[in-house]
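Of the protein chains in this complex, all but one are displayed in their positions.
== chain A ==
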Amino acid sequence: MVAVKKSKKTHESINNRLALVMKSGKYTLGYKTVLHSLRNSKGKLILLSNNCPPLRKSEIEYYAMLAKVGVHHFNGNNVDLGTACGKYFRVSCLSIIDPGDSDIIKTLPGDH
């Protein structure tokens, strides 16, 4: 499966939007809470790192398909996603519950 080459500009804008969500919105980090947010239909967008284990990735995608929530495959591994969230730990999956001032939910899910 050929991945679409993400240009540097859009990648940076995702990072910017994510930073805005971290500052002004609500989110949860980590597999367990992502599933929680999908089950009680609070999650609005899911982001997965590219080195998320394939079984876990497909499980989260399945839940998101049931909940009709967009999933974005972040162009970077869990270290990069953690850095993009401004955290000093690795983040493999995160769920955005309330985007705050960011428009990440409107601009991202064209992607699956």
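The rule is simple: a residue touches a chain if its C-beta (ideal position, glycine included) is under 8 Å from a C-beta of that chain, and two chains touch if they have at least 3 such contacts; residues count from 1.
Just so we're on the same page, contacts and distances are computed from a predicted model.
Entry comment: the absent subunit's protein name, as recorded by UniProt, is "KOW domain-containing protein", drawn from "Glutamyl-tRNA(Gln) amidotransferase subunit B, mitochondrial", "N-acetyltransferase domain-containing protein", "Calcineurin-like EF-hand protein 1" or "KOW domain-containing protein". The residue from A:35, A:52, A:81 or A:104 that touches the chain not shown here is A:35.
For chain A, the residues in touch with the chain missing from this view are 32, 35, 39-41, 43-44, 54-55, 58-59, 61-63, 65-69.
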